[in-house]
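Of the protein chains in this complex, all but one are displayed in their positions.
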Amino acid sequence: MQVLVPYLDEYWRAHVLMRGLERDNYGLAAVPANAPINVRPDWKPAKGAAGTDPDLLCQQALDGFATRFAICNVLHGAQAIFSEDLSAAFCRAINDWVAAEYLDRDPRLRASIVVPMHSAELAAREIERKAEDTRFVQVLVLEMGELPLGRRQHWPIFRAAERFDLPIGIHAGSSFRHPPTNLGWPSYYLEDYVAWSTGFAGVLNSLISEGVFVEFPRLKVVLMESGVTWLPAWMWRANKTWRGIRAEVPWLEKSPADYAREHVRLTVQPFDAPPRADQLQRVLEEIGCDDMLLFASDYPHWHYDGTDALPDGLPADLTRKILVDNALKTYPRLSL
Amino acid sequence: MNVTVLDRQPDTDTQSQLGFVDCDVHPYTKSPSDLDPFLPERWREHRRTIGARSRSAFSAAPNYPRMSPGTGMRTDSWPADGSHPGSDLDLMRAQLLDAFGVAYGMMMPLLGRGGDERNVEFGAALCAAANDWQAALWCDREPRLKASVQITTEYTEAAIREIEKRAGDRRFTQVMIPPRGLEPLGRRRYWPILEACAANGFPIALHLGGTSGHPSTGGGHPSFYHEEHPSYPQSKEALVTSLVIEGVFEHIPNLRVVLVEGGFAWLPSLSWRLDKHFQRLRAEVPHLKKLPSEYIRDHIWVSTQPIEEPERPQDLLATFEWIGWDRIMFSTDYPHWDQDDPRYAIKVPIPEVEKQKLFRGNALAFYGLD
Partner (left out) sequence: MPRHVVATVDEIAPGTCKIVSVAGREIGVFNVDRTFYALINRCPHEGAPLCRGPILGRFESDHPGEYRLTRIGEMLRCPWHGWEFDIKTGQSWCHPDSVKARSYPVTVLDGETLAKGPFVAETVAVTVERNYVVLEL
């Protein structure tokens, strides 16, 4: 929080300092900062939390992978603050901070606009403000909030994002307005982590059922840190459901899987790959669309060692699409 | 779909799947007072006045309205007298048991209310009544039908009493626990109940349902049944995760679990995901001595309905193989709208040995029948 104080406007700086909020830890409970999965040991700086040293990030995440562009996603509790205005103030500060401390430092860096999830109106305003800086290529929301993401209350966010050709980046995690599973609160972080991929099925069911892609036909969403191999089972069940229950959501013109292949992208970290090569091959065939996968290092999270970021056995042309083409098509601003 | 389907013929010549064990059959009452003969007067009075109370907006209707009358019944399963589908044994025989030469039907009444009922004593009384009702009105009249012990997960002593009471009664082949309770089922507060199931020789059936009050997704309450229906696999994934990661199978090594009506295509990828992230986070769960996928292989069975419908039918065979041919048991879910017909549900030929396991052998072994 300390680092954000200079980026608050005069009113909010005075307000925050009076309340001592800069001393509070607003890290997301959904992403425990020191859990092994969130800190690769060789990516931890000598001082401070992983990912907080921009020079180290450029050296490790960019130089290390010979990256052309890297999109910075700030996972922070600012998005989850109950007071909408305080949430918006912190999100504005985060966006200005990432521009100054990261984007200005290295021309390869890009960022997502962090928005207050629980006020669509304020979120739309922040999108409009920050979209002027074309180094912001995406809007960032958390996977689990107070309402399913497809609900009409969120539509001002999608409207603003579509207007500026910004995909919605939906990152694994939760503001924990609700338990992360529909059975209630699990005991262990491992359970929460595994629950993120399950939760994305609910996200897609919401976005598609509510008709978000009918209302916003140019909108794309990117599921980040969702796992990958859960996708075919979701497609089959979603399509089966639609064939029988279509009349409840009559604005859908095609199957859920068809909407997903057109509008939904997934980062490949973690992949949750199967143990056998033939299983991987089959899962890729079941996904049935080479355009969906986007490369991610997920720096500084620990899903692999060295630069061994992709599962073995991916066909060469798919690899090329994952590394380059799919991202360029998904993020039009990368080509500006 | 890339197949023109005009005249569906059964997928096999031999129809050798008939005479199967149906792992999910739903008997219904004709009226709310049908349980009264099995309830003490105190609870009959309570039922008539205060009635059932769950953690949901509606006193009786489900949170998400269904697409067909009777809260989601197949529209051709209404008895002539207009009573609820599944409430008429003769029609159940005509449409299911006799029609397909069913060997055994495992009943999953959606009546006892499990952990739904906020008055836990009333809930326990309803469960006991539902168990007596199954035995007297269904099992005793139709020996092919087997009962599931209904319990309330929110009243441990009563649940254990009920399990012990039905132990050894061959009419009861499993304990049925609605998955959506106040906490994930693997949590320690439920261990005494799970221990009692295993100690008394009962596998547990985790059918969908339960009104926990928690939203159907981790991100809040969906708007549509179009979202609710595919949230049932999400419950099953969380259940498997909870039971495995909490160490239930390490603690109760002879516990067996069947997941009913949750689909199954999600199980292989969940296993891969659990194994992968367990490696990184093992220090958090030192009580686990095996990989999550090993616990799943040893303790979890799945029923087939609603059958998965991959875009390429042959992917269904691969999915069965990845889960394990000995772990899958056929179910119809009669008389719900999304029920499966044994002749047409599986759209790809299955080798005969595996077919016999899926339709009969696995369930006969799992339930200790014959």
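All chains are identified by letter, namely A and B, in their written order; residue positions are counted from 1 within each chain.
Here is the rule we go by: contacts are C-beta pairs under 8 Å (C-beta built on N, C-alpha and C of every residue); 3 or more make two chains touch, one makes a residue touch a chain.
Predicted model only: the values in this text are computed from it and were never measured.
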| item | value |
| --- | --- |
| Residue in contact with the excluded chain [from A:18, A:66 or A:247] | A:247 |
| On chain B, residues whose C-beta touches the chain left out of the figure | 1-8, 10, 67-68, 74-76, 337-341, 343-345 |
| Residue ranges of chain A at the interface with the undisplayed chain | 152, 210-211, 214-215, 242-247, 250-251, 255 |
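In the analysis below, only the chains that are shown with their structure count from here on.
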| item | value |
| --- | --- |
| Complex interface listing, chain A residues touching chain B | 35-37, 143-149, 151, 174, 177-191, 193-195, 197-199, 201-203, 205-206, 209-210, 227, 229-230, 232-242, 244-249, 257, 270, 272-275, 279, 282-283, 285-286, 288, 302-303 |
| Sites on chain B touched by chain A in the complex | 67, 179-187, 212, 214-227, 229-231, 233-235, 237-239, 241-242, 245-246, 263, 265-266, 268-270, 272-274, 276-278, 280-281, 283-285, 306, 308-312, 315, 318, 322, 337-338 |
